[in-house]
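To start, I am sharing the structure in question, which I have written as structure tokens.
The complex is shown incomplete by one protein chain, all other protein chains being positioned as in the whole.
After this line comes chain A, so read on.
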Amino acid sequence: MGTVHARSLEPLPMQGPELGVQADDMDLGEPEHEEKQEVLENKDVVVQHVHIDGLGRTKEDLLTYEIADVFRAKNLIDVMKKSHEARQRLLRLGIFRHVEVVIDTAEGTDALPNGLDVTFEVKELRRMTGSYNTMVGNNEGSMVLGLKLPNVFGRAEKLTFQFSYGTKETSYGLSFFKPQPGHFERNFSVNLYKVTGQFPWSSLRETDRGVSTEFSFPIWRTNHTLKWEGVWRELGCLARTASFTVREESGHSLKSSLSHAMVIDTRNSTILPRRGALLKINQELAGYTGGDVSFLKEDFEIQLNKTLFWDSVLSTSLWGGMLLPLGDKPSCIADRFYLGGPTSVRGFSMYSIGPQSEGDYLGGEAYWAGGLHLYTPLPFRPGRGGFGDLFRTHFFLNAGNLCNLNYGEGPRAHLSKLAECIRWSYGAGIVLRLGNIARLELNYCIPMGVQSGDRICDGVQFGAGIRFL
């Protein structure tokens, strides 16, 4: 009986748990065919041993869950398929630089004639990786230091630390992530952070120092996240010319909130999906676990995609949300919703729709926004098969409204208030996809339904971001 060689599958680029593997890019290696291939394929085999070579600090009990399935394989093709799946599962833990699979006949005293040994040769990531960048932005320079400790205690825990020291602001974040052994989708993480933000559309400066813990778990096809967050918020005016309404919001407040999010995502990609749907529902209740602010906040996001003829994709999306202040204090400017800009209703300036005071936009307690897009390849398809595939042309129609509701009236009055004074826009542009995370857009927009007080950006508008309407 000759030795069986299975060529190890090409190592795919290392990806952590945050990024999904793109199904379109995966490539299953073909086994080397020998002349007796037919016989081998139908032959029953038993997987006798599965080894993992190259472990350092990783604890073995974590890995037994991931590779347990390999033992159940019945024939050679099955063994290869299950080994490949086990390799994917080992990679998604985020603790190995690469994983290679070697399938060999069983050796040793208890070897069966049709026994196989499967060996996973792994290389662990280094204990600590760091990065150091300098950034220069709007009148500000800063130094960013990042530290990542993957697999801190041996069971795929991850500790990350980022520190940014700038001429104007300092911010930091510390995060600890731990998955449940055997069930990677169930995990919890604890975060400690300080972030500062400047919002020129509201003449507002906000500094948040907070701590949060979250649990994620899947139920059937949905993914749920429960989170508790405690934030010390400090608001201030960005300039002496800030309106008095914004000045009245300055000061300190403490928000302690519980939130729940549910996500169903069947799209094939996060950026420019070709098919599938997304449903995200998020609710937040603040004030019942301490703190100064008390509200109930709901918001949802729906997206549907369908491939049409000639490689074009039709995509529709709908966003909406509502903020209900509980108790007698009015809502805080940092909790309200904002609308407008190149990432939501295009054709309007960033977050410049809705209630405003002396040119500062205050946000609103209820909003909805919808978009209809048609994505097509670039005309005449330049650079096809390579660089040109990252670009798409798109034609869009966006609409939305943002307002404050009078909660004393009934739902009929609320709906009619959201339906009057709709802002909408249409246009066309080019979209560039950046990896699997972000996209850039350059659009020509024509805003319509503009109300007094809104600031528009008609003509060419540039946008970069992660989440687009």
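Methods note: contacts are C-beta pairs under 8 Å (C-beta built on N, C-alpha and C of every residue); 3 or more make two chains touch, one makes a residue touch a chain; residues count from 1.
The criterion applied here is as follows: contacts and distances are computed from a predicted model.
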Missing subunit (named according to UniProt) among the choices "Tryptophan synthase", "Metaxin-2", "Protein Abitram" or "Calcium and integrin-binding family member 2": "Metaxin-2"
Touching the absent chain when the full complex is considered, from A:Val102, A:Leu147, A:Leu174 or A:Leu254: A:Leu254
Listed residues A:Ala239, A:Leu308, A:Leu415 or A:Ala428, member touching the removed chain: A:Ala239
Touching the absent chain when the full complex is considered, from A:Pro273, A:Gly291, A:Gly429 or A:Gly463: A:Gly291
For chain A, the residues touching the chain missing from this view: 232, 236-237, 239-241, 244, 247-248, 250-254, 290-292
